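To start, the structure under review is shown below, and the notes come after it.
A protein chain is absent from this complex, but the other protein chains hold their places.
Then we have chain A:
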Amino acid sequence: MSRAALLVLADGRFPAGGHAHSGGAEAAVKAGRITGAASLEEFCRGRLHTAGLVSASLAAAGALGVDPVALDAAADARTPSPALRVAARRLGRQLMRAARATWPSAELDAVAREFPKGAHQPVVLGLAVRAAGLGTDDAAYCSAYECVSAPATATVRLLSLDPFDATGVLARLAPSLDLVARQAVDAARSVLDHGVDALPAASAPLLEISAEAHAAWPVRLFAS
């Protein structure tokens, strides 16, 4: 195992489609819920402890070797918004392509065959972590970090927010990221004994509702 593989996977330039998604930030900006660095931080904190915890737990469980088909069904059940399910599968398919090209693995090939139109992104992320020779906590950290870095990057574009302020937000969220990653790893381990029902099912209703509205906008900069 190489620690540096984690840098490759977590790099914002890893070509897996994330640049076209705002993680709900575009809808929140339009609604006036994100207006600057302070409200961006609150938005990210809320997303991290709800959707982020669920994603990180799914990714950690995937990295532990839990059945990806069961994890994908668990992800569906924890994603009420059809638009977000579509986005998660699209991103999962894109990550699958990038991961297979970067860390070829029979396990990734098998799951790509099982889900030709894509499994949920966190499930694929867990498998990519395995293929890269990384650990369960790496999967949780990657997923939790993506959950906040996507809205932060998007807000720089949407509000012309000072990029230093956006990066400061991410740095201030670091202790919360540590906490969520720990919770996610614990949840993933409990799946080994109790099945996927042991995964957290936190959700942020406003993220789900605004994702549905956003998907119907005729003009938008981001896909989700």
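Basically, a contact is a pair of C-beta atoms (placed from the backbone, for glycine too) under 8 Å apart; a residue touches a chain by one contact, two chains touch by 3 or more; residues count from 1.
As a convention for this text, contacts and distances are computed from a predicted model.
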Protein name, per the UniProt record, of whichever chain is missing from view ("Putative spermidine/putrescine transport system permease protein", "Urease accessory protein UreG", "ECF RNA polymerase sigma factor SigE" or "Sugar ABC transporter ATP-binding protein"): "Urease accessory protein UreG"
Absent-chain contact - pick from A:H19, A:R85 or A:R182: A:H19
Which of A:S57, A:S81 or A:Q94 contacts the chain that the document leaves out: A:Q94
Among A:D109, A:D162 or A:D178, the residue in touch with the chain that has been omitted: A:D109
Residues of chain A (touch criterion as defined above) contacting the omitted chain: 13, 15-22, 90, 93-94, 97-98, 100-101, 104, 109, 112-113, 116, 154, 157, 217-223
